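Below you'll find the structure I mean.
Note that one protein chain is taken out, while the other chains of the complex remain in position.
Naming follows writing order (A and B), and every chain is counted from residue 1.
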Amino acid sequence: MVLMALSGNHAVAWAVRRARVKVVAAYPITPQTTIVEKLAEFIDKGEMNAKMIRVESEHSALAAVYGAALGGARAFTATSSHGLLYMHEVLWWVAGSRVPLVMAVVTRSIGPPWNIWSDHSDIMDQRDTGWIIAMAEDNQEVFDLTLQAFRITEDERVNLPMIVGLDAFILSHTVAPVDIPSQEEVDAWLPERKQLYVIDPNNKLQIGNLALPKDYAMLRRSLEEAMNNSRKVIVEVDEEYGKVFGRKYGGLVEKYKCDDAKYIVILMGAWSGDAKEAVDKLREEGYPIGVLRIRFVRPFPINEIIDVAKGKKGVMVIDRSISFGNAGPLFIEVSSTLMGLNIALKGVLAGIGGIDVGVNDFTEIFKKFINEVEEYGTFIKRQEWWLR
Amino acid sequence: MVNIRELPNKKYLLPGETACLGCPEALGLRALGMALGDKAVIVVPAGCSTIIQGIYPRNSINLPVVNIVFAAAGATAAGLSAAYEMLGKDAVVVVWAGDGATADIGFATLSGAAERNDNIIYICVDNEAYMNTGIQRSSLTPRGAWTTTTWVGKKEHKKDLPLIMVSHRVPYVATASVGYIMDFIEKVRKASKIKGFKYIHLHAPCPVGWRFDASKTIQIAKLAIETGMWILFEYHNGVFRISPPSRPYADKSKRKPIIEYLKVQGRFKGISEEDIKEIEKWIDETWEWYLLLEKHTSSMLN
Partner (left out) sequence: MAPLSRPSFGASGSKTGTWRIFRPVLNHEKCVKCLLCWLHCPYSVIERPSDPKGYITIDYDYCKGCGICASVCPTKAISMVPEGE
């Protein structure tokens, strides 16, 4: 066990190094830049045997690592916000090609106006693409998720790309102790890269030419099947990682004091820690509340959420982004998951644009809305903005 | 010079595909296969050659192919090439991209790959418009040409992309034509032996988009050289040289009149006298620049 003081971004870089990634291509964007800079340093100093392609845009960054992945090499890229949006069409192409690939997204809000701070707009915008998408709570989980991503994506039941999300600045730039296992320990756990197919002179294969509608639809369905398969793979990898490295997180979700709770808060990302602290404080005051932290947005933890929410009085979903014209996207997904169950549901939009939301805010939010249900039997408004 | 009988008899484009009659891209793909053989891995961004491959799960190209989104060919090829290098795989990565994917939507990724000197061959197969989507103008459409987005003829001149690539000072830049297939094959083979970024611009007259009889593709391509409208050259190791088929036409008096080239293509029907004069000026200027480059860089040889 080697503890290093690392920012979330540097934790990502260390995981990429440990995973023996061979090709990196990325374009700088605040606040992802220090991931790329650290990887460039590792490579240039000979500490990491990889090639870095200094691409001229994010669209090219994902295309380049896609090419590398097709050729048989473990590859990686990272981006945020507008960079992620710029490469959006390539995300679809990568997932549809069924090639394992890992990308870190430092979640940052989208302009205009320009805003470099954290919310989840960019990452939630990728839900439909076919990528597995996970969000970390702290720097240790950032490292662990990134390393696990290579294992999950390359599993023969999966063969899908994966995004590891970390909040801008809160995790990306804040330094915390992170346990970095040794190269030997990782080598013993993470096997050599395998993938469904490789494009090279030994394989006369062509990827992606025109398909007629029925064939296309069948391919899409098999992608969905793979996404569903990934559920158990994620849990298996989490369990195994726990045995080998001593850290287990609970699979697609993390349950915090949910069993005897009457109210559940659902959220994801760095602020989950503050939410848990708020829950601790409120429990001292007698509020029966728990946190269900979403670790994986895709595949969406449908059964896990139903399991926890069944029989509860109220579920509150805290979103750090909004799907304009409806509600926060997590709230929309949780609502559709829990439809038919007799539970009060409420969405709260907070932290948008990087507004700081801490323990005191959460304590106030949770208390207010629990009191609402206790008094009226339901939440008053379906959705509310928290703009302190 | 390669002998025609030394070319492989293997079919690299399999019959029964979807190309139009007289298609220069189909011919070019065949030539590419014959030039490189089984070591080639081809990256194809959206364009005619996407469709020429036919319908999944069949493919008419007898080589590994990566189809990719329109603006990403250069970068995808760079990634493939990097992987092969890291994994010790022996392969020649070739981008086979149309003028749209190269000069317009994929311009940034082209320039990026060139500036980084990525180890790939980039071939622009230039039919001078967005043919696959139905003949819309591109920056490589010549002045005066009809397209479905320039009904009275394009106002702007054809962007001199080969010269732009020479300005990147990459190891190898060449222009070629489907009218001089052996010259093209030689250039591709030469490029495959060089490390770094190689660019070949293949002039590809399209019967459907340019409005001429399908059987005349080769003649039109030759006429482009004979009128001086398309110039064959090589730029290698910093030395710029006009290729032998174009050499006679460095002398303007030897060039056939431009009208000979324009009048056999329906896309130039009704072209104005002013446009013809402007085209001639542009071509003369292009020749001047190229000959200057040739003179200057050859003097550097000694």
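Criterion: a residue touches a chain if its C-beta (ideal position, glycine included) is under 8 Å from a C-beta of that chain, and two chains touch if they have at least 3 such contacts.
Given the structure is predicted, the values throughout are model-derived calculations rather than measurements.
*Asks:* Which one touches the absent chain: A:His59, A:Arg74 or A:Arg98?
*Replies:* Considering all chains, including the one not shown, the answer is A:Arg98.
*Asks:* So that we can see where the missing chain sits, which residues of subunit A does it touch?
*Replies:* 96-99, 159, 196-197, 204-209, 211, 218-219, 222
*Asks:* State which residues belonging to subunit B touch the missing partner chain.
*Replies:* Against the missing chain, subunit B presents residues 4-5, 7, 9, 11-19, 21-24, 26-27, 30, 53-63, 181-182, 213-219.
Basically, only the chains that are shown with their structure count from here on.
*Asks:* What whole-number Å value describes the gap between the mean CA coordinates of subunit A and subunit B?
*Replies:* Their C-alpha centroids are separated by 43 Å.
*Asks:* Would you mind writing out the residues of subunit B in touch with subunit A in their complex?
*Replies:* Listed in rising order, the residues of subunit B that touch subunit A are 38-41, 43, 50-51, 53-57, 59, 61-69, 71-72, 74-87, 89-91, 108-109, 111-112, 115-116, 118.
*Asks:* Sort out for me which residues of subunit A touch subunit B in the complex.
*Replies:* Against subunit B, the touching part of subunit A is residues 22-23, 25, 49-51, 53-57, 59-61, 63-73, 75, 89-90, 93, 199-201, 203-212, 215.
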